[in-house]
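Excluded from the complex is one protein chain; the other protein chains are retained at their positions.
First chain written, first letter: the chains are A, B and C, and each begins at residue 1.
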Amino acid sequence: MDKKEIKNTDTFTLGGKEFTSRFILGSGKFSLDLVKACVEKAGAQIITLALRRANEGGLANILDYIPEDVTLLPNTSGARNAEEAVRIARLSREVGCGNFVKVEVVRDSKYLLPDNYETIKATEILAKEGFVVMPYMYPDLNAARDLANAGAACIMPLGAPIGSNKGLSTKDFIQILIDEIDLPIIVDAGIGRPSQACEAMEMGAAAVMANTAIATAGDVPAMAEAFKKAIEAGRSAYLSGLGRTIERGASASSPLTGFLQD
Amino acid sequence: MDKKEIKNTDTFTLGGKEFTSRFILGSGKFSLDLVKACVEKAGAQIITLALRRANEGGLANILDYIPEDVTLLPNTSGARNAEEAVRIARLSREVGCGNFVKVEVVRDSKYLLPDNYETIKATEILAKEGFVVMPYMYPDLNAARDLANAGAACIMPLGAPIGSNKGLSTKDFIQILIDEIDLPIIVDAGIGRPSQACEAMEMGAAAVMANTAIATAGDVPAMAEAFKKAIEAGRSAYLSGLGRTIERGASASSPLTGFLQD
Amino acid sequence: MDKKEIKNTDTFTLGGKEFTSRFILGSGKFSLDLVKACVEKAGAQIITLALRRANEGGLANILDYIPEDVTLLPNTSGARNAEEAVRIARLSREVGCGNFVKVEVVRDSKYLLPDNYETIKATEILAKEGFVVMPYMYPDLNAARDLANAGAACIMPLGAPIGSNKGLSTKDFIQILIDEIDLPIIVDAGIGRPSQACEAMEMGAAAVMANTAIATAGDVPAMAEAFKKAIEAGRSAYLSGLGRTIERGASASSPLTGFLQD
Partner (left out) sequence: MDKKEIKNTDTFTLGGKEFTSRFILGSGKFSLDLVKACVEKAGAQIITLALRRANEGGLANILDYIPEDVTLLPNTSGARNAEEAVRIARLSREVGCGNFVKVEVVRDSKYLLPDNYETIKATEILAKEGFVVMPYMYPDLNAARDLANAGAACIMPLGAPIGSNKGLSTKDFIQILIDEIDLPIIVDAGIGRPSQACEAMEMGAAAVMANTAIATAGDVPAMAEAFKKAIEAGRSAYLSGLGRTIERGASASSPLTGFLQD
């Protein structure tokens, strides 16, 4: 089996669709002309879309910039409780955005941390209505179990407060989700550098989502490509099996003795 | 200027030679048949070679596995002081390994930490004899300045004890070298994961060397490729300009208010 | 005002009682004869008590080892949902353990992470019944707000999985609770070393609880005293106002120039 075939068989599945790209691109902070370049450089097969944004410019407008084979992931940003999230999701399906939805419910206006309880409620309702529900959540194992039971297609824990670029502040608890939950774990929010996205993948995450890290970079399309490569690198490292760590001491990589004595 | 041209112009120079690959591959822990696969997957243009190893199998033997356009970097592993390092380097040039040399002087047998003082002495002698000297060192700013004055072509600080896969334990001090020394800084030793190599590049390192992390992986050539991508990602991120970090609070990437009120 | 007076005025209040000691001692892992020594060395004014344990030996038995002026804090360990926690708390009050209760609801048997949702429900019921409710929780800002609204006397977020001695894995999120919640934040679970307890206090925590770190130490009473001092040190540092950090560069503490020129 050659490399290309291997790559094609390393997929993850959401709502019956198979994806080979493990980089989910947020669109919320880009100008429209950057969206297209970023999708291309990122090799993204899923891109988020805030419905409000679609409304502002007209949905057709933003869709012009997104390739046809890319799956739209409308989010429920703006929702402050389950009910509002459900309304936004239904509206999104009605206007033709498909049945994928990223459930975001945020009560807090300072840290913008997701409300797990309301998110579980919305997930349950929407999953029953046939949505492919991708819930954004605070990485709490009990809540993740409830989301899985409620019918979520994956779990999207945050790495750090959204837009903070602080990286994997919740690392130990994301690892627990990866180890315990039998759904794809997609790290979302807070990832600020390609190295952090790479590390999340080395830990066994199924995918990583980024937006602010790219939108606030100096060269936006180049940063999108950097994330793509880092995510692929982390995935390969995870599949290859990382080497052991030595806590104290060292291990020579070259022969250290005898040369001059030969 | 298209991407390919950009890539070709992002080079660094050692001994008058320009390199586009920023991944230096150690060969010390590989079996010969893996060397070739790794060089290819890594896209490496420089590969280290312990002279003792060349001797064992016959130099021709190992060279069979290394593409012609790859620069050999013989190291002085086994040297316990400057004098021994100088002898090994001269021998290396005599047997046809060229004038590049990685100076390694190690007195300590437990942590295998380089001896900066002896390394400076060897560097001074070898630079005067026309070698392209790449000194492996403990990341100490004063020693790095002395190495630069002694004629080093670059500085190769360790990230952590060799073979430990512990990553960037010396991070704060490698950053100081990058900021203060006007030579390529190549992080060597201790790098255990692609994400760590990526982070070193994001900090502004010129290149990263790895050996144990790849040799102890489950799938050696796949890990070599993972490192290649991670290093490229980190380099692109550095060139693109990383976004700002928010220490406290968050920043929405999607519009959070008003949607339902429209 | 002399030092002693200052110390006496630095108190925090739970259920109308003022406490000067900011070290809450867990008793779950000690043999009875160590409990007394630890309370003394720790200077603890609050000590937890698992009801089951009281039952085993007879409540009178364990109380013999706890000084009279120390407030008992029965916990609901063993409860897997709100209903069970409520039953245990009521029983505890009936058998004479007072009206303080630490609500612990744990569904998961591997990581023993608290169930925030069931904890909120139990807190609401027990607060209405006049209990001084101290809920153990996973550090989630939204859940902490709900606990405050439900009538909790304080918030007890975990630092890391209980008994792990891993320290402040949840550091960034405990800081958010300290900054946002207008109740005492008492860090509970995971604290493995005095330095970690000290750091929690420097961040502004009101108190720290420890059990495993002390029970698994070589010299148990000496470790109890070490925690006491570290907690006092962290509290003083917080009150004194920590100095600024310099991210890049340094700042001489002694005059660096001119001496020899004078």
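Methods note: a residue touches a chain if its C-beta (ideal position, glycine included) is under 8 Å from a C-beta of that chain, and two chains touch if they have at least 3 such contacts.
As the structure is a prediction and not an experimental result, all values here were calculated from the model.
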| item | value |
| --- | --- |
| Sole residue of B:63, B:91 or B:113 that reaches the chain not shown, by the stated touch rule | B:113 |
| For chain B, the residues touching the chain missing from this view | 107-108, 110-111, 113-117, 138, 140-143, 145-146, 160, 166, 169-173, 176, 180 |
| Residues belonging to chain C that touch the chain removed from view | 26, 28-29, 48, 50-53, 55, 75, 77-79, 84, 87-88, 104, 106, 109-113, 161-166, 192-196, 198-199, 202, 211-220, 222-223, 225-230, 232-234, 236-237, 239-247, 249-260, 262 |
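Assume only the chains that are shown with their structure count from here on.
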| item | value |
| --- | --- |
| Angle of rotation relating chain A to chain B [CA atoms, steps of 5 degrees] | 180 |
| Taking each chain's C-alpha mean as its centre, the one farthest from chain C | B |
| Chain closest to the assembly centre - both centres taken as Cα means | A |
| For chain A paired with chain C, centre-to-centre distance based on mean C-alpha positions, whole Å | 35 |
| Between chain A and chain B, centroid-to-centroid distance (C-alpha), Å | 31 |
| Gap in Å, rounded to a whole number, between the CA centres of chain C and chain B | 46 |
| Per-residue overlap in chain B, given as positions that touch at least 2 other chains | none |
